[in-house]
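With one protein chain removed, the remaining protein chains of the complex are shown where they sit.
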Amino acid sequence: MKVFKITPAELDAMIQEWSKAHPVYAPALAKQPAASPDCAPGWSRVDGNAPLTLPVGPPPASVKTFFFPQPETLLTYTLENNHPDKGLMREPAKSQGIQVVVGVRPCDARSVLLNNLPYQEDPFFQANRQRTALIGFTCEQTRSTCFCTQMGGSPLGSEGLDLVFSRTRDGFIVEVGSAKGEALVADLDLAPADESEISALAARRQEEVKASSTELDTLKGRELGKLYDAPLWQPLGESCINCGACTFICPTCYCFDIQDEVVRGQGRRIRYWDSCMFPLYSLHTSGHNPRGQKVQRTRNRFLHKLKYFPDRFGPFSCVGCGRCVQDCPVNIDIREVMTDLLAVE
Amino acid sequence: MNDQSTNWEPKIIAFLCNWCSYAGADLAGVSRFQYPSNIRIVRVPCSGRVSENMIMSALKSGADGILVSGCHPGDCHYISGNYFARRRFALLSNLLDFIGIEPGRVSFSWVSASEGEQFAEVVQSVTEKVKALGPASRLVKKIDALETALQVA
Partner (left out) sequence: MPTINETVSEEIRAQARKLLEEGTVAAVIGYAAGSLPMTVKPLVVRSPEDCRKLIWNTFCVLNLANYLPATLKSVEPPRGPRDPKPEGPLPKVAICATGCWSRNIVVQIQEHQVARDRVVVMGVGSRGMVSKRKVQALFDGREILAVEEGDHELVIQGADFSETINRWSVVRDNCQTCTHPDPVLVDVRIGEPVSERKNPNPFMQVDALEQKSGDERWAWFTEEFSTCIRCYACRNACPLCYCPTCFVDDAKPQWVGKSLDAVDTGLFHILRAYHCAGRCTDCGTCETVCPKGINMRMLTKKLNKDVLDLYGIEAGMQPDAPLPLTTYTMDDPQKFMVAEPSAVKEGK
């Protein structure tokens, strides 16, 4: 793996260079329209002319939106009678080039790998993965709501990133994580990093590994029935208002629904985000709803992340970014839920 | 697609109550009063039946204008349906104006079963207003616009 070093000024020049050939996105600092025509919600197009500034810890919007857009058009069609395409459903034209996402935190990069597990055979997710390059920045500082080290991640992690920037005294060292990352730096004349800095980073990573906790892994061996019937869900479900805020800001919530929309004869089949917090989510055509009560829906969200998903795929479906902890209107804190779950007899 | 340059004619959805305004429209027809052919009538039992959802849905689907018409106060077939409607429409009309929907896009009127001529005049005036405003663009859902958005992203 190649490792380079660059200065902050060179970083901006690099973004300038990329933005000539590809759309480049960075976390939006100001208010960013969710449905703005050339942007993903919470991200803004950058051209490197202004210095890149990143918030501490994960940015408000996760990278989920690049892989799993809200909404994604699957097919388009027309209902006009004399149209040559009448009766045909076509896939919308997709842009061919890659998009570069700058300022991705290690937790978000891991979320893409986790979502990839259930989406292994999903052509839309895979196509988006192929055309998206993630440029990561390891976390020098974390927020009090960050808990990636409990979820198997690390603030210095490099998993899932195409290029990884880590702060040094006078700039960054840049690790190349993939062929996509390599292509992005191929034409740039970069100096190799100093051995001392590479080993210093490796040493810090070692320490992070030591500091991380695997306590939660014991949940994987627990009997599901006991966790399911635990008394902790009742008060939790009672205070939950069943909004979809946690699921929509969560980088690892990946549920969707599909619908046809027709406006004045023009139709499209879209896939849009759904939330297990919504009563419609599990409603059957018969009218029966297996998760008809609030407490059942709240329980489902946490058990899916902490039990069903790991039982099926291995890792937990949570990266510990802390977004839901910060934004839950009724302060349901997944860290407390995990503690309570571990305490279930 | 609506285009002002090519002799654009607005489409106006008219929700008419069965007992007064719809009969008024009928009388206008029977009496051969001329009025613009821009309106598309939806017959409803009472102006009180017209919910804000229907009005907004018509706007979203691309109606250039909307007219809701019922019995004169005091004449409601159901005694008080139009009184309740009047309160609701007053608030809706103000709210739409507040968020910047052009005044005149959504109109309300009272027309009785015997007012064929008045019906023609109301439609005339509503159509003129909507024509002056041009094609509706606010709160009109467009699918093509989104398509381009997705392609760029």
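The chains carry the letters A and B, assigned in the order they are written, with residues numbered from 1 in each.
The rule is simple: a residue touches a chain if its C-beta (ideal position, glycine included) is under 8 Å from a C-beta of that chain, and two chains touch if they have at least 3 such contacts.
Everything numeric here is computed off the predicted structure, so don't read it as measured data.
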item: Among shown chains, those touching the left-out chain; value: A, B
item: Hidden-chain contact residue, picked from the options A:P235, A:G265 or A:G314; value: A:P235
item: Touch criterion as defined above, residue of A:P41, A:P92 or A:G267 at the omitted chain; value: A:P41
item: Candidates A:P23, A:G48, A:P71 or A:P155 - the one touching the absent chain; value: A:P71
item: Residue numbers in subunit B that touch the chain omitted from display; value: 52-53, 56-57, 60, 67, 73-74, 80, 83-84, 86-103, 107-110, 117-118, 121-122, 124-126, 138-142, 146
item: Residues in subunit A touching the chain absent from view; value: 31-36, 41, 55-56, 70-71, 143-145, 235, 238-239, 241-245, 247-249, 257, 259, 261, 270, 272-273, 275, 278-280, 294, 325-327, 329-333, 335-336
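Everything below uses one rule, namely that only the chains that are shown with their structure count from here on.
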item: Rounded Å distance, subunit A centre to subunit B centre (Cα mean); value: 45
item: Residue ranges of subunit A touching subunit B (in the complex, touch as defined); value: 23, 35-40, 69, 72-73, 76, 92-95, 99, 261, 263-264, 266-268
item: Parts of subunit B lying in touch with subunit A, wherever the complex brings them together; value: 61-62, 141-153
